[in-house]
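Of the protein chains in this complex, one is absent; all others appear in place.
Right, chain A next:
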Amino acid sequence: MKEATCIFHQQLHSLFLHSSPQLTLPAKPPRKPWPENESPPIAMSVSCSNCFPDDDHSFLLCGEDSSGIMDSSPECSSDLDSSPPSEAESIAGFMEDERNFVPGFEYLNRFQSRSLDASAREESVAWILKVQAYYAFQPVTAYLSVNYLDRFLNSRPLPPKTNGWPLQLLSVACLSLAAKMEESLVPSLLDLQVEGAKYVFEPKTIRRMELLVLGVLDWRLRSVTPFSFLDFFACKLDSTGTFTGFLISRATQIILSNIQEASFLAYWPSCIAAAAILHAANEIPNWSLVRPEHAESWCEGLRKEKIIGCYQLMQELVIDNNQRKPPKVLPQLRVTISRPIMRSSVSSFLASSSSPSSSSLSCRRRKLNNSLWVDDDKGNSQ
């Protein structure tokens, strides 16, 4: 094992034989998919106040993933969605597969014993979340990036005493792979390196790191994530669909705001999803309290003790976050600024009281200079 690690470190260093990390920014500043005078969408934490005006829940949607949550009928199975039996089959498949896409328990132990640096991981995850917000990537893209990063570090510790560039290179490669897996429009490798990246790596260096990551992960990028379960669990909890949009949106924010916390590595995606939905449900006023025990019946394989543990951890972190920074109050919603947010964006967000809508975002994305983006979803010929 020691020999393999040594060879691995040589491989990593050889990435830089011909291209050392540059401390300069790219000559051409990356383009944001929205006008200069507007701030990017903010990963915000929303709690509803005591009423929903006119039953319009659209104000509860998070900037990154509002598309598609509320634009169909509130029932849990819309006309263009799969029928419930198929959903249950897919969920069973996700439950069966999820164990293959989580780092082992010893990985978490290495953070607890300080043989791995939790603060360095936290910094990397914070950067991934900033870029996710900057480009309005889907939440699952950020989650997958972190999943790849953790699974890589679980298999291959990075060389120490390197000023942090290997971890940043790994973060860029993981984010690039996740974006290519999930996004229809992917920024160029240079443009991905925004939001306070200390080093800027050449595309060929990132490409070589991508191949290294793919080798270590055995090309298993199609991870099961908490987002695979959210809609299904939300419908289990709220079969009328009245609050489904809010539950999914809020649970998404909870998952993303907790992703930096290494302690969550103790829980599998289905468990994190169940705990996040429960947490979101208990923020809805006048709803009877939903207990973690209720979630065990949602599908085969959920364990009450695990859900309780995960739920309690989420509660602790919410309290912890609230103590760090008092929540700002807006009409109709309470916005708790969670750690991944770029502070400079907050004031402009509060002034406009909403992030750019997903539809306007997608329009702006289309206006981007095509040379900067890879649009990989075009049809092919017969």
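Note that in this section contacts are C-beta pairs under 8 Å (C-beta built on N, C-alpha and C of every residue); 3 or more make two chains touch, one makes a residue touch a chain; residues count from 1.
The working rule: contacts and distances are computed from a predicted model.
You can't see one chain of this complex, but its UniProt record names it "Protein kinase domain-containing protein", from the set "V-type proton ATPase subunit G", "Ras-related protein Rab-7a", "General transcription and DNA repair factor IIH" or "Protein kinase domain-containing protein". Considering A:I128, A:A142, A:L169 or A:L221, the position touching the chain not shown turns out to be A:L221 (whole complex). Touch with the hidden chain on the side of chain A covers residues 3-5, 7-8, 11, 67-68, 72, 76-83, 85-87, 89-94, 97, 140, 155-156, 176-177, 180-181, 184, 186, 188-189, 202-204, 206-207, 210-212, 214-216, 218-222, 224, 227-232, 374, 376-382.
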